[in-house]
Structure formats: C-alpha cells, structure tokens
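Can you read through this structure? Questions will come right after.
Missing here: one protein chain of the complex. Every other protein chain is in place.
Presenting chain A:
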Amino acid sequence: MKALSLAAFVLLAACHPAAEAPKQITLTSQSITLPVETATLPAEILSVNCAACHSPEMILSQPKLKPEQWQAEVTKMRGAYKASIDEKDDAKIIAALLALPNQK
C-alpha cells in the first residue's frame, strides 16, 4: 500500500517539471440555468416546423441560400434528425425561408 502510493506520487511529480506539488483539482456538483431565447421566426409555418430542436438563430444566421439549398436543409432535418415535417408543407416552408429578411 505504502509502496503503491509512493509510486503514484513519483509519477505525479514527473508530470510537473516545476518543483511545486501537483495541485489537486476539486470537483463540486454544478447546476446552471440557461437564458430564455428572444429571437423569433417571422412566419408561423417556420415557428411550427423549425423551432422544436434549435432556437431561431440557427435559421436566421444562415447566409443567402438558394431554394434548392433550403430544400436540402429541410430534407436533411427530416432524414438525419427525424423531424416530423410534412412533405406537403415543403413548398410553403421554402417560400417562407426565402422571404426571411437576410435572404433577400
């Protein structure tokens, strides 16, 4: 037991070329609260379909995308992340996305 802890100490010391004793990092439980989101999507078809998994900045921050690029995003949300977006709504969603202020 003694020998073991001595060996451990030597190992620890070896990692600290500076002569000071290794600083033990104390772990204490943590809890946080996140801020409420303030950004909003200007069209209902978007707030209904696109706000469940991420806040609106994910969409509002995108560079100007072509209709086919937006379609690829909607298809990706459905395929990769299993979003329940009705394919019948795609045309309306793409139109609303293209009408966003930073997309014009």
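The criterion applied here is as follows: contacts are C-beta pairs under 8 Å (C-beta built on N, C-alpha and C of every residue); 3 or more make two chains touch, one makes a residue touch a chain; residues count from 1.
Simple rule for what comes next: contacts and distances are computed from a predicted model.
K.L.:
Out of "Cysteine desulfurase", "Oxidase", "Acetolactate synthase small subunit" or "Polar amino acid transport system ATP-binding protein", which one is the UniProt protein name for the chain not included here?
P.N.:
Going by UniProt, the chain not displayed is called "Oxidase".
K.L.:
Just the residue numbers, please: which parts of chain A touch the chain that's not shown?
P.N.:
Residues of chain A in touch with the missing chain: 8, 11-12, 15-16, 22-35, 37-39, 52-55, 57-58, 60-65, 69, 73, 80-82, 84, 101-102.
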